[in-house]
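In this view, the complex is presented without one of its protein chains, the others remaining in place.
To keep things simple, chains are lettered A and B as they appear, and every chain counts its residues starting from 1.
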Amino acid sequence: MCTGRVDLSFVLRAFSKGADGVFIIGCRLNECNYITHGNFHALSMVHLCKKLMEHIGLNPARLMIEFMSGGEGILFAEVMDDIGKKVNELGPLGKAEGIDEKALRAKLEAVTQLVPYIRLVERERLRIPFKSEDEFDTFFTSDEFNRLFNELIVDKLAISQIMLLLRERPLSTVKISEILGLTPSEVSRHMNSSSRQGLVRYDESRKCFALA
Amino acid sequence: MEKELEKIEDQVRKSLADNLRKGFADRNFGDVLVVGGGISGIQAALDLGAAGFKVYLVEKAPSIGGHMAQLDKTFPTNDCSM
Partner (left out) sequence: MGRHPNIEVLTYTEVDSVEGEAGDFKVTLIKKPRYIIESKCTGCTTCVEYCPVKYPDQYNQEISDNKAVHVYFAQAIPLITYIDESCLYLKEKKCRICEAVCKNNAIDFNQKLEKVEVNVGAIILSSGLEPFDPKVKEEYRYGQFVNVVTSMDYERLLCATGPYQGEILRASDMKHPHKVAWLQCVGSRRVTPGENSYCSAVCCTYTQKQVILTKEHDAEAECTVFHNDIRSYGKDFERFYERAENLPGVRFFRSYVSIVKENPETQSVTIRYSTPDEGVKEEEFDMVVLSVGLNPPADVQGLANKFGIELNAHGFCKAIPSNPMETTRPGIFVSGAFQGPTDIPESVFTASAAGSQCGELLDYRRGELSKERIYPPERDVSQEEPRIGVFVCHCGANIGRIVGVPSTVEYALTLPNVVYAQEQLFSCATNSAQQISDLTKEKGLNRVVIAACSPRTLEPLFRDTLREAGINQYYLDMANIREHCSWVHAKEKEEATQKAKDIIRMSVARVCRLKPLQEFDLPVNKTALVVGGGIAGMTCALSIAKQGHEVYLVEKDADLGGTARRIHSTLDGMDVQAYLRDLVRKIYQHPLIHVYTDATIPEATGYVGNFVTKVKSDRGVTEIKHGAAVIAIGADEYKPTEYLYGKDDRVMTNLELEEQIAQGEERVMNAQSLVMIQCVGCRNEDRNYCARICCSNSVKNALKLKEINPRMDITILFRDMRTYGFSEDYYREASNKDVKFIRYEPQDKPQVEAVEEEGRRILRVTVTDYILGKKLAIDADLLSLAAAVIPSAGNKEMSLLFKVSLGPDDWFKEAHVKLRPVEFGTDGVYLCGIAHYPKHIPEAINQAYGAAGRVLTLLSHDTVTASGSVCEVDEDKCISCGACITVCTYGAIEFYDTPQGRKATVNPVLCKGDGLCNSVCPTAAISLKHFADEELLSQIDAAVGDF
């Protein structure tokens, strides 16, 4: 099994279960033990996941990736010590960021539900042929990436969150925007498109949206 | 299950019979003697063993491994040399 097998859903699962940090270690870049260079896939996944974390209000520093060889025991020990310290400094998941537990769970759940979609998008639009860590850094901090992220993922994620909220009980646009920290106009845009797709319906009597 | 057992018993019987027939019951009969249990000797023994030969690997030190076992890591990946 290669680092490239480390799935976005694995990372989300760990955070959903309350892990304060997730650390992935792969072979050195360009020194693949297979012929596939899957560690770059892992690097790409980490960048994307950090962006998602940032978006839902989690500190992206909680997710880390390092590359080293099986012979670098000393480096491994040092890095592990550092990581331990760092995770302690970051504090408990959610609390340190000021998100309450329930909201955090809901957000992570929403992202998890989106994983199949993200995989498709990643493959179609975000797969990049770079072969160095710097190039990855540059791409994932670029305006181009931000634009793609906003265009492809942000709306879907908002809708995914709304659906999860509505699964519990019908809510008004105002209420939804309060819970999710979105502007009411954004929420109504999502509600309009979702009702057009037949995902939600508006309950006139209660002035609320509910799942269709 | 029974069939498998039979198969194995067959194999055991066959190999014993073969050995006796060829007069190789003597354990001191081999194909190749490899002198030196360093990386080269180990590789030679493994290859020959895999290619259907019986090999004796003789090493004067109390363990195989040779000088490479003393190296910390090796070029270029600085992988462990063990």
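For the reader, a short list of remarks on this structure follows.
To be clear about the criterion, a residue touches a chain if its C-beta (ideal position, glycine included) is under 8 Å from a C-beta of that chain, and two chains touch if they have at least 3 such contacts.
Keep in mind the model is a prediction, meaning the values are calculated, not measured.
Residues of subunit A that touch the chain left out of the display are 1-2, 4-10, 13-14, 17-19, 30, 34-38, 41, 45, 70, 72-77, 80-81, 101, 105, 116-117, 119-120, 122-123.
Considering the complete assembly, subunit B touches the hidden chain via residues 1, 4-5, 8, 11-12, 15, 22, 24, 28-79, 82.
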